[in-house]
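The complex is shown incomplete by one protein chain, all other protein chains being positioned as in the whole.
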Amino acid sequence: MAIDMSNAIGVEVPASEQVPGAPGELPPDRRRGFQLPALFGPGLLRAGVFAVLGYLLGHWFGNLLASGYQQVTNSGDNNTSIILGYLGGTIGWVAGIGVLAYPLFKMTGKEELLAPQRRAGTSRYFKYTLDHKVVGIQYMVGMIVYFLTAGLLALAVRTELLSPTSHVFGPGVYIEIVGEHGTMMMMMMTSVVVGPFGNYLVPLMIGAKRMAFPRLEALSFWLTPAAYVILLSSLWLGGFPTGWTGYATLSIQAGQGMDAYVVAFGVMAVSIILAGFNIIVTVINLRAPGLTWGRLPVFVWGVMTTSFLMVLATPVLFGGLYMLAMDRTVQTSFFTDTLGGSSYLWENLFWFFGHPEVYILALPGFAIVLEMLPVFCRKPIFAQKVAIAGMVGVSSLSFFVWQHHLFDSGINPDMRPLFMLTTELISIPTGFIFLVGMGTLWKARIRLTVPMMFCMGFFFNFLLGGISGVFLSDVPADTTAHGSFFVMAHFHYTIMGGLLFAFFGGLYYWLPKMTGRTMNQRLGKWNFITMFVFFNSTFLPLFAVGELGQPRRVFEYAKRLQTLNDWVSISAFLLGFAILLFVINLVWSMIIKPVATVENPWHSRGLEWQTTSPPPPGNFERIPIVLASPYEYGNPEALPVSDLLSPGRAPVAANGANTPTGQATTAGPDTERTS
Amino acid sequence: MAPDTGRTEERSGRADGVRILVIWLILSAICMPLVWFVWGPHLPPGGLSDQAAGQRFDNKVLGTVATPVVLLVCTFIIYALVNWRQDGDDIEDGPYITNKVRWSGWWVGITTVTVLCLAVFGTYELENNNGAGSGSGPSPLFAASGPYLPVQVIAQQWRFTFRYPTYGGMETTSLMIPAGQEIQFNVTSLDVIHSFWAYQLGVKADANPGVNNVAFVKAYHPGKFNVMCAELCGLWHGAMTADGQVMTKADFVAWANRTEAQEAPVTKLLPKYSTVYAPDETGAGGTYYGPQYPVNP
Amino acid sequence: MTDTATSASAASDGERRPVALSSRPLARGMAVLGVAAVLTGVLVWAVFAYLRSSVPSVDFTKTAGPVNLRVQTVAAIGFGPHPTWVSYLVQDPSGKWVHSTIWQLPADRQINVTVDEYDSGGALRNSLWGGITGTLDSQATVNGKPTSVVDPAAGNGIAHTFNVPDLGINVPLYGISSKAKNPCSAAPCDTSSDHTTITFSFHTPAGGGDYRWQCFVPCGLAYLNGNGGPMAAIGFMSGFLKVVA
Partner (left out) sequence: MTDLADVTGAAPPPIPPDAEEGLALSAAIGSIWTGSRLLIGACSFLYAAFAFTFFYLRSLNSHGLWHPEEQHPSLLIGTSATVVLLGAALLHYYGVWRLRNGLNLDWRVAAITALGLGVLSVGLQVYQLTRLNFYPGSSGYASVFVGWVPVHVTLLLGALYWLETLVARSLRVRNAWRGRGDLGGAVTPEATRLRASLDAFNYFYIYLALVGVAFWFLFYVID
């Protein structure tokens, strides 16, 4: 939005960097009169209070507007008041956290030239802050919480499916749980990499001291807790029966819980757009001198292509959600065929977003894995241009495949060959990623550390996910697979087996960078092994379950499929324990018994490792000049990656990052350093 | 490293490549026939109908093509993890290989050809009957070769019912079809989106409100099949099932005539057969939209 | 950042210089985490307990011989979170009206159902549900008159149906006139209000199992297609017959 458009003005210049009073420069405006007592100052407490007040206000206003509707009187459901209440609550929340102060202040024509007080200590993680590293950590914690919540819901789903006929939750609550799980995973996890790693690492990798629009960045995070709470609150309004796809007209028929879906997804859509927007602008404009596009790390490429999808595809979803909200409140008829609308319209709008969305969830996984591979192979990334072409190809093709979700729907049946073609074409750029991965592994010097294990797990899982996708793209084969557990297994292989394995690998890899503490490697190995085994044991049988005729999102199923389903459920619980192992490791290694990391524990050449762990507030002592690609392993002639490795700095990074061929250095924490 | 490492690298690289290739070829040679001949005939959705058999054929082809791809990647990764490890505390750099244009070229070429072949294959299969089981909208490209029996599938929350326009427009709660004859399913919905899935027949067609979605099937022999809803449609989605049966032609005609007579009193209540049924035809609606609107779904 | 390192590794070794960590009391961290874990546990437990809580099931398996089931359908339940919704109610063996649609029935037994229908009638979305099936003799008595088909377009129309798909049962419930003088306004209704009485019998299957049942009249008023709200909520217009072997 326009709110932040002109703010790139020196707000984020750290106080120490400021050159006050350049000749002719205006004296900075001081923000006097804005100092409020601590209780009313921006923060979580005020945000909570404002959110409640905003909700009440919106709810009251909605009642005022719509209480006279016949529809409201008869059903007792006032969707207008719920939607306005949620919107009011969201606005109250962000206002309370302090987002609105600056935009309102700007309207007076003043310019805030001073950076807000740099807050030290843990409390800054609970505040609206302009430090991209703090936002990155906030995102990381948030995403892990959202992931675990949705994961618990998945276990509830599997609990219900233990028996084909007797019910733990019953059909209504079961569908609520399925919808909550799906929606939370799909919408919140959209930012699972771009949020934490994108915000934290992109400036470090491009040698910048900040993001281009730090306020938008902070806002994009602070919208996520609002979306999370709104989505969960749906359960108290009777949930929503549509799953994450929200198909009209069921979504118009649904009760008030659906409003929570609409608003939460809408709020998250804004957050996604802002996050992607910020990343793109940052990468294009804030790269350090010498960081040509050819030297840009693959991770940044991946995150940037993802961001393009986020910025361009999500508005279409937003439009669709808005139409849905209009149908539910002011009673337009976008999706009602008897009044000139069409339920096909939602399917088209939703999947036009929905398919890029699944690549939003896949690309960052590619990016993380390809970024880590060279480090653990001690080889340059193989055919970097092919890798980039793969990611760009996937993201651009993803706009042209959406109707493969609608092969059986009766929409444009004569277009099916085209969409079959585009869908199958997309496996070419996806194949590039495998080429690059295998090329990098070729004759490598592999260190099988925990992040590397997750990389390998990623390749295996994504291979199965991708191959199963070919069955779905073939119309005749899709006739059976569509809408069955086969599809479900397919996208869990690509998203959970792909993205989340990469995410976990990324956490093991970069947490030392982000926190200065290292994860316990022994626990990490067990975490990987259990996760890999139980993941496959959970989802591999589901391919069979689907092909044997079990539709998705059912609370009852054929008795002959009980053995398979029970196997899957038990594996799912064990998978839950595997992830619990990660949480235990995280809490143990980060909080209870932190072990300090050595600098550059993986001996990476990456620019992000050329500064301290965690980096100082301005990331680098000075803006680095990038001299070489970060992947020049094994090249004795290669320059160091940047001029930061000049005399005066500890030699560790230089040594580890740019080991001349054959020279041995000591390894990082991957060699069992438990204390 | 010694000055001639490049050459040794190259040579040992070739040896590794050959080894991987051989392992892969052997594995593929073993697995592909297994998939095609042993697993293939048992692949879902079975052989009750022309369409189901066609889909099984597609599954068989795709499965056989996918096998070497999976094997290649797995072989490569396992080979790499076994042979190209470095252990201990020393960190040694690998060979400086940034690209091998030939490899990339071959890879891109082979994947492109494979993918295009699959797309052509899929299109061919789709246009030749095997895709006829999937919903193709109101005016499908596929046309039945001989006389066909139209059967309307009406989905509503939360049951399927079946209407036989050629038998007085009678409506039943279970689906009976004759073997050996082309059936045209006209799938529609009275409320939200459902999906008509006759699993063993290899038929799946979304039931959309106000739309007639056509699918064809030709069953080979008598047998039972399950009908399920494959698109989340609300509370009882999981229980929205129906029984189906393929009968011999004679049995079917007998059944249909008997049922038509039996159901006559109820058939009288039904609206005239039509491809879609708007809610205002019967006057039954939820009055979601206010009285100011022409119809009240 | 000047705190001493907690790590045991040698800080003097420049190459393996650990990043300095601020030392924090272990006990405090543990306490905070413990509290957080307990709170999370309680929260998760509360959420799932809330989700588990559902409509109570009413037990009719204790009686010997045929089970007499007395049911009523009302135009508006009048209490609870959704007072405007239509609903079924059932009289439990002690004679109390219970707002439940989950009925536990003995297997292989005749069930005699009496429905007091207090809601006004209307059209069916699919008129097939005007036919009576699955009951003894495929018949029901409507206000004392044996009937096998109810025309939704004639008379008062059909208010609700009682439909058990897996048992093949379908009984349309003839509605009261929309101009009835003495309609029942809040559940449970008693027979002094205008109503129709429908009786029918069916036989439960020998094996046990849960059989879902629902209404097929679009009676979820003010929801699209009339199938939202009470139609999509167990306890109002749909439920289970829990047949116990």
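The letters A, B and C name the chains in turn, as written, and every chain counts its residues from 1.
In the analysis below, a contact is a pair of C-beta atoms (placed from the backbone, for glycine too) under 8 Å apart; a residue touches a chain by one contact, two chains touch by 3 or more.
What you see is a predicted model; the values in this text were computed from it and never measured.
In terms of the touch definition stated at the top, the absent chain reaches A, B within the entire complex. Checked against the full complex, the one of A:G76, A:G290 or A:P636 touching the unshown chain is A:G290. Contact with the omitted chain, checked across A:L64, A:M415, A:V583 or A:I625, is made by A:I625.
Only one of A:L44, A:A101, A:L162 or A:L312 touches the chain withheld from this view, namely A:L312. In the complete complex, the residue from A:S233, A:S271, A:T306 or A:S342 that touches the missing chain is A:S342. Taking the complete complex into account, A:S333 is the one of A:S333, A:S473 or A:N635 that touches the chain left out.
Interface note for the absent chain: among B:G122, B:G210 or B:G244, the touching residue is B:G210. One chain of the complex is left out; on chain A, the residues touching it are 1-3, 5-6, 8-10, 13, 17, 19, 22, 24-26, 103, 106-111, 208, 212-213, 273, 277, 280-282, 284-287, 289-292, 311-316, 318-320, 322-323, 326-327, 330-334, 336-342, 344-345, 348-349, 352, 622-623, 625, 627, 639-640, 643, 646. Think of the hidden chain as still there; on chain B it touches residues 210, 278, 289-290, 292-295.
As a convention for this text, only the chains that are shown with their structure count from here on.
Between the CA-based centres of chain B and chain C the separation comes to 34 Å, rounded to the whole angstrom.
Rounded to a whole number, the gap between the C-alpha centres of chain A and chain C is 37 angstrom. Shared interface positions of chain C, defined as residues touching 2 or more other chains, are 212, 220-225, 227-228, 232-234. Looking at chain A, one finds that residues 70-71, 74, 171-172, 241, 249, 252-254, 336, 665-666 touch two or more other chains.
Those residues of chain C that touch chain B in the shared complex are 122-128, 130-131, 148-149, 151-153, 163, 165, 168, 212, 214, 216-218, 220-228, 231-234, 238. Per the touch definition, chain A reaches chain B in the complex via residues 69-71, 74, 171-172, 174-175, 241-243, 245, 247-250, 252-254, 331, 333, 336-339, 342-344, 347, 377-386, 406-414, 416-417, 420-421, 424-425, 427-428, 431-432, 434-435, 438-439, 441-448, 456, 459-460, 463-464, 467, 470-471, 473-480, 482-484, 547-549, 551-558, 603, 631-635, 656, 659-662, 664-667, 671. Chain B contributes residues 154, 156-159, 161, 171, 173, 190-192, 234-236, 239, 263, 265-266, 269-271, 279, 282-288, 297 to its touches with chain C in the complex.
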